[in-house]
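Have a look at the structure below before the remarks.
What you see is the complex with one protein chain gone and the rest in place.
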Amino acid sequence: MHVLPYLIAAYVFVIGCYGLATSRNLIHAVGCLAVCQCATYILLLAVGYRDGATAPVFSDIQPGSRPVVDPVVQALTLTDIVVGATVTALLLALVVQISKRHGTVDPDELRELRG
Amino acid sequence: MADAVVVIALLLVAGAATAAVVNRDPVRQALVLSVLGTALAVLFTVDQAPDVGLSQLAVGSALTPLLIMLAVRKVRRRPAESGEDGEK
Amino acid sequence: MNPRARLWLVVLGGAGLAALLAAACLRLPRFGGGHHPYGDRAVHAALTRHTANTIASVNFDQRAFDTMGEMAILFAAVLGCVVLLRQARDEHRARPRPAEVAPPVRRYALVALPVALVTGLYVIAHGQLSPGGGFQGGVVAATAVHLMYLGADYAALERVRPVEAFEAGDALAASVYLVLGLAGVPAGTAFLANTLLPYGTFDKLSSGGTVPLLNAAIGMEVACAVVVLLARFLDQAVEIEEESGK
Amino acid sequence: MKAPATLLAVGEVLAWWAALLVLWLTLISTVHTLEWVVGACAAGVGALAARAGRRAVSDR
Partner (left out) sequence: MNGWILAAAVVIAAGLGTSLWGVSTGPLKRRVVAQNLSNAIVCPGLLLLAQGYGRTSYVDLALILALLGPVGTLVFARLLAGELADDPPSARVPTWTVAAVGAAVVLVLCAVTGPGRAMVKLLVVGALVVGGNLIASRALSHGFPGVDRG
């Protein structure tokens, strides 16, 4: 249990990389990159977790009444998710542009075109 | 008890990530990514990070699927010569 | 390189990476441990500045400069999409036919749109109190607008969404963030230092000094950015077609 | 625009505004003056969006 979240994060990262390397469709590759990003969220939040603690949000509990988890990593992850989504959008825009210019979204065919 | 639910959420995320990689068709992958987003939101909630969970739900439930599906639609509307299945 | 050799290379590299990651995992502090020096200090700092949601305090007060960087990434990504997905010279626009939508679905979209919009605004406005904030609420509000496309059709969406206004709003929100950061400088404090406004009463909308204002600026920025982003994608997927003789 | 149509439009927006303000009040936990002001503004935005959405679908 003490290392399980870290191992899951590593597993998700590796499986995402595998999908990225073996992908035959650039849209699928962008999805695999999103999977890789998930690994960073899992890792960051696992680092900040504390047993028996609750969220550091004091709108409905008294400050100091319960132990709280680490807010710094949560803030990092939070912005990461929204910015990650727009970066995904940018990559998808690139894929659309590639499909327009070369008529395919298969990385292997693209390599042949380049010669 | 709290640990058990964390383990369940972690295993669901790992399963969803695997499914998202092995489904090679972008449309099917988008469906799995949507479920992966929901599983991640559950994981973030049990990790006591509701802010992050909200962020994931806002992005993963509608925005990412919409972006991927629009990209798929645009790519598939290419002329039939490219080998993609064209307009229905 | 043939695909088979490449697969072997991927497997080899992946195995090495996995071994290194697993070794690193075993040396990390144990999951659920009680030693969080930065976290404890961040919580303390947030409480002294009367911000109930520590994460909002970290984002918009203690690390406000980093959030400005995140905002810049967001802005640049949207700019990149706008440039990449512009209408090229060999393309033309075709009006999509109006869509036929089942009445219950259309009614649901029309009711859910304002409800989701108000919920998004609630998430933004209460960012410094309860879970939420500009990043999340902005995405919710922007998604709400696109119910018009899902529940009706693209023409209906275009009527409720003037893209130019959202582009201007995007830039305006980004500059508001900068101006709020600079506002303290003439008074002799640092850029983005939270000393401009009184900290207010704990757990009230006006608490936290500049946190609610920066939060609102980010909310507007994210909402406008997502709308502009989706507008480009929808244009490409629905309206823009290539000249057939290309 | 004719007077009855204007009246109808104002009524529609007001009805949405009231409903969304009630929604806002159920979402929040403590009520005070600033909360009312912000809630009223948000509900106003939502009400205008609701009317714009309905018009975009029905007027064509």
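General remarks:
Every chain is named by a letter (A, B, C and D) in the order it is written, and numbering of its residues begins at 1.
The rule is simple: a contact is a pair of C-beta atoms (placed from the backbone, for glycine too) under 8 Å apart; a residue touches a chain by one contact, two chains touch by 3 or more.
What you are looking at is a predicted structure, and each value in this text was computed from that prediction instead of being measured.
The chain we do not see here touches A, B, C, D in the full complex. Residue-wise, the contact with the chain that is not shown comes from C:Val105, picked out of C:Leu12, C:Leu26, C:Val105 or C:Val185.
Counting the whole complex, the residues of chain B in touch with the unshown chain are 1-2, 4-5, 8-9, 12, 15-16, 19, 22-23, 27-28, 30-32, 34-35, 38-39, 41-42, 45-46, 48, 50, 53-54, 57-58, 61-62, 65-66, 69-70, 72-73, 77, 87-88. By the touch rule set out above, chain C reaches the unshown chain at residues 96-102, 104-105, 108-109, 112, 115-116, 119, 123, 130-132, 136, 140, 143, 146-147, 149-151, 153-154, 238-239.
Residues of chain A that touch the chain left out of view are 54-55, 57, 59-61.
To be clear about the criterion, only the chains that are shown with their structure count from here on.
In this assembly, the C-alpha centroid of chain A lies 38 Å from the C-alpha centroid of chain D. Counting only residues that touch two or more partner chains, chain C has 32, 53, 55, 126, 130-131, 133, 135-136, 139, 203, 226, 229, 233, 236, 242. Of all residues in chain D, those that touch two or more other chains are 29.
Interface of chain A with chain C (complex): residues 1-7, 9-11, 13-14, 17-18, 21-22, 46-51, 55-60, 63, 67-75, 78-79, 81-83, 85-87, 89-90, 92-94, 96-97, 100, 108. Those residues of chain C whose C-beta lies close enough to touch chain D in the complex are 98, 106, 109-110, 113-115, 117-119, 121-122, 125-126, 130, 144-145, 147-148, 151-152, 155-157, 159-160, 203-206. The touching residues of chain C, counted against chain A in their complex, run 3, 6-7, 10, 14, 17-18, 21-22, 24-26, 28-34, 36, 38-39, 42-43, 46-47, 52-55, 57-59, 63, 66-67, 70, 73-74, 77-78, 80-81, 84-85, 88, 126, 129-131, 133, 135-136, 138-139, 202-203, 222, 225-226, 229, 232-233, 236, 242.
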